[in-house]
Structure formats: structure tokens, C-alpha cells
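One protein chain is absent from this view; the other protein chains keep their places.
Let's look at subunit A:
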């Protein structure tokens, strides 16, 4: 009975989730563009950009929940895939600047002129074409995850050891991207974007469209994750999470399963990063910082691991809190509050917000149906002695 109810309750929260994201994706851009500025119902442009950022974080959280919540792979370096997707998009945006840069070089971005590059490094070839950049947004994180996962999972690196090497991976990338001679803008990163597909990135219309696209990507990502976890493959993933060696003895090639979800998850994180960069207007090596990846894991824990909806919700809630608290006098204490939040959730809500809510809902439903049955029995005039149940 219980698993059936679990799927039903998940379906209910999934429906609500999809409806809310779709409504936001349509109504917020419309309100921003159509209503007069300053009107009560008009969403100001800065908020559209801010919420767009949250939606990208929600996609990142979803990708972490897919591997952590369902397969038990705790990646503390998922920010790396997010940042790589962001860099791929940033490189496209840099090449769209053209002669409008400070140095007016039609081919080389400003930082390359400044660093005396004579020609474009090969790594930048093709990034003037959107389709190529879009492909790289998926391919670069996907390929890195595939190679990394192939080595790690085949050697059966699991648990905390895997978490540590994912941290090392993102830290290594942080150091590499910091170097000026690495060819990706060094510590300044990529910024001063002008156009995306011929539209001004600063324009209200473009921002609204990017927000709607982010919501669309969140919906698509959610549906892909749902399809994966509700298939038989999802059952295998949970089996791997709960009893890895047992799964192996049943004849499943555990490392292939891990590699599959890890790669899918990295591609999703890459898409999140690619949508993030044009909305915040900059990508720099600090996106690779290990702390970012850990923070993303906290979002998932707060929202509810293994629920998908919870991951997205956690990302929005924690980031909203972050924006709220870091803009006031409490700003210096934000990190302490984040730590306290993590401890409190672990102690009081180990299933996270959505997990706890689902458990509570199922319990109260059971109670209600039991009460309904009892009252129906009473109405029928059946005077049964109370069972010692």
C-alpha cells in the first residue's frame, strides 16, 4: 500500500510543481513586459533577472538530486559542470561582441588583445556559432563527467572518497581557469556581453525571454529526471544507493548505471550554467569554488533529498534567504546561518521540506480514511466493539 501512496503523492507534488513553474514562466515575463513600470503587479526587471538566477540554481539542484537522492553519489564538485556550461555560453557571448569591445578587435576578445594574443586559441574555434556553443554546453560537462566517472566508478571509488575527489576536480579547474595563460580570461573571467542571438542581453525583452527559457529548461529537466527515476532504471539506481554490492550480485553492472546518471546529471548542470551566465552577465573562475558545490548540496538537503521537487524548492528557498539576509545588516553572518540551517535541517527535518511534508500528508490521509471508515460504520448502525488496534 505504502509505495503506491508514495507514487501518488509524488505525482500530486509533481503536478503542483509543474503548474507553478509554468505559471511563473509565463506570468512573470508577461507582467514585466506588458504592465506599466511601477504598477503594483509589475515585476521589475531586476527581480526577473534575480528569479532567473534562482531557476538556474533549481536546475543545478535537480541534477544533484538525481545522482545523490536516487543513486547515492554525493558529488561535491557539481559546480564545475555548471561553470563549464557557463563558460561555453560565455565564450559564445564574448565572440558576439565583435568590434564593440574596448580594443575593437573583430576576432579577439578584449582580454586576449590585452594579453598580446596574436591569434584566437584553437579552444575558441567555433564559439562564434550559437549551435556549436550550445552543443559544447552539453558536451564539455558531459565528457568530463564521463571520463571522471569512468575512472572513479570502475575503480569502485564510493562514498566520502568520491566526494573528496569531486572537490579536488572542481578545485583543480578553479586553479586552471584562474591562470591568464589558460586562455579563458583568467581571474576576471568573461564579461561585458552585448548580444545573444542578435538580441541585446541587457534588454528587458531578452531578460524576460531568458527567464521563460530557464523555466522551460527546469520543466524539461524535471520531466527527464522523473522519467529516469520512475523507470525500472530508477529502481536499479535506488537499489545501488541502498545496497550496492547486492545489486552487483544480481547481475547489474553498477558502474554503467552510475556513469549514465552522472553524465546525464553533468549535462543538466551545464545547461543550468549556460542559462545562468547571460542573466547574471559574467562568468569567472569563482564559480568553480568548492564552496559553491557544497552550497548546492545543502539546497538539496534542505528541500528534500530524493524528491526532485524538493531539490528545486530548496534551491529557491535557500537562495531567497541568502539574497534577503546578505543585503541587510546580517550580511556578515550569512555563512553562519547557512551552516546553522544545514545542521537544523539534518537534526529536525532529515527528509527535508518536501520529504517531511509528504510523510505528514500520507499519515494524515491514512488517519482521515480510517476516520471516514469508522464514521461510515457508525452510520450503518454497526456497533462493533472498539478494536485494540
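Simple rule for what comes next: contacts are C-beta pairs under 8 Å (C-beta built on N, C-alpha and C of every residue); 3 or more make two chains touch, one makes a residue touch a chain; residues count from 1.
The criterion applied here is as follows: contacts and distances are computed from a predicted model.
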UniProt protein name of the chain not shown, from "NADH-quinone oxidoreductase subunit C", "Nitrate reductase subunit beta", "Urea transport system ATP-binding protein" or "Amidohydrolase":
"Urea transport system ATP-binding protein"
Of the residues A:22, A:138, A:219 or A:236, which one touches the chain left out of the display?
A:236
Please pick, from A:146, A:199, A:260 or A:361, the residue that touches the omitted chain in the full complex.
A:260
Any idea which of A:12, A:246 or A:368 touches the chain not displayed?
A:246
Note that subunit A touches the absent chain at residues 1-4, 228, 231-233, 235-236, 238-239, 242-243, 245-254, 256-257, 260
